[in-house]
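After the structure tokens below, expect a handful of questions from me.
Yeah, one chain of the complex is gone here, protein chain that is, but the others are all in their spots.
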Amino acid sequence: MEQLGFYILAFLAIISSIFMITRENPVHSALWMLLTFFSVAGIFVQLNAEFIAAIQVLVYAGAILVLYLFVVMLLNPKSKGFIRIPFRYVLGIVASFVIFVQVLLTLQSANVIGKAGVYTQEAYKQYGNVKLFGYELFSNYLVPFEVVSIMLLVAMIGAIVLAKKD
Amino acid sequence: MTLQHYLALSAIIFSIGMTGVLVRRNLIVMFMSVELMLNAVNINLAAFSKYLNALGGQVFIVFIMAVAAAEAAVGLALIIALFKNRPTVNADELNTMNG
Partner (left out) sequence: MSGYLPIALMLVIAALIGLISISVGFLIRPRKPEKVKLSVYECGMPEFSDARQRYNVRFYVIAMLFVIFDVETVFLFPWAVSFDVLGLFGLIEMIVFIIILVFGYFYAWKKGALEWA
């Protein structure tokens, strides 16, 4: 059952991401990317990361994608010159494929070598994913958490300065 | 399901995203492909987090999502500012800095 779910979700993710990069209309690309995000959220559920799956739908599919669609509609670019130089097309695919094969060759011997932590399946069952996640985030990752707020502040100010030029 | 399954899926999606960045010339679609690559990295982190029984990976996924949101906000604002000067989103036509 779990295997079937994984293969369906992986198939959906791969197919929709291939469609995403091959659609000429950016709106179609964005909608295919939505399907990719949903299938990746399903894979997160399989990996005992329910909270991450919810956030994936909330932040990626709900917020970031809306931002992309807004910009596509804001600019309404004339979609022409999808791929002008076939050479670049071939070169890009070949380069990506080489990287992919390299990664796969590395993966053959990949395994978990670190010391296993305490957050086992039983712990998730007992306390729930979100509670354990909150405890880990606010006790061991305190400084990155505060730095994220500064990063969001800088992003907000930068985007306002760039977009709102009156 | 072994760890390798998830890592292979992540590698495939990462390669597709990289192909998108290399092949597409539309700046917005190139940004979307970068998001796809970040998603592939997230799958990697979640897989290791599960098989290590650790939560650090999941915490970092949330940080990556925050970075992705900030990147989308600033990057798309840059594209809008660029579009005001030259009405194009083709990366090949934006070559004035090309010495």
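First chain written, first letter: the chains are A and B, and each begins at residue 1.
The criterion applied here is as follows: contacts are C-beta pairs under 8 Å (C-beta built on N, C-alpha and C of every residue); 3 or more make two chains touch, one makes a residue touch a chain.
All of these numbers come straight from a predicted model, not from anything done at the bench.
K.L.:
Just name the one of B:12, B:45 or B:76 that touches the chain not displayed here.
P.N.:
Touches the omitted chain: B:76.
K.L.:
For subunit B, which residues lie in contact with the unshown chain of the complex?
P.N.:
Its contact residues with the unshown chain are 62, 65-66, 69-70, 72-73, 76-77, 80.
K.L.:
What residue numbers in subunit A mark contact with the hidden partner chain?
P.N.:
1-2, 5, 45-46, 51, 55, 58-59, 62-64, 66-67, 70-71, 73-76, 128, 130-135, 137-139, 142, 145-146, 148-150, 152-153, 155-157, 159-160, 163-164
Note that in this section only the chains that are shown with their structure count from here on.
K.L.:
Using CA atom averages as chain centres, what separation in Å is found between subunit A and subunit B?
P.N.:
That pair's centroid distance is 7 Å.
K.L.:
Quick check on the complex: what are the subunit A residues that touch subunit B?
P.N.:
Residues of subunit A touching subunit B: 2-3, 6, 10, 13-14, 17-18, 20-21, 26, 29-30, 33, 36-37, 40, 43-44, 46-49, 51-52, 55-56, 59-60, 63-64, 67-68, 71-72, 74-75, 77, 79, 81-84, 88-89, 91-93, 95-97, 99-100, 103-104, 107-108, 110-112, 114, 116-120, 132-133, 136-137, 140-141, 144, 148, 151-152, 154-156, 158-159, 162-163, 165.
K.L.:
Across the complex, what residues on subunit B touch subunit A?
P.N.:
1, 3-9, 11-20, 22-26, 28-29, 31-33, 35-36, 39, 42-43, 46-56, 58-59, 61-63, 65-74, 76-81, 83-84, 88-90, 92
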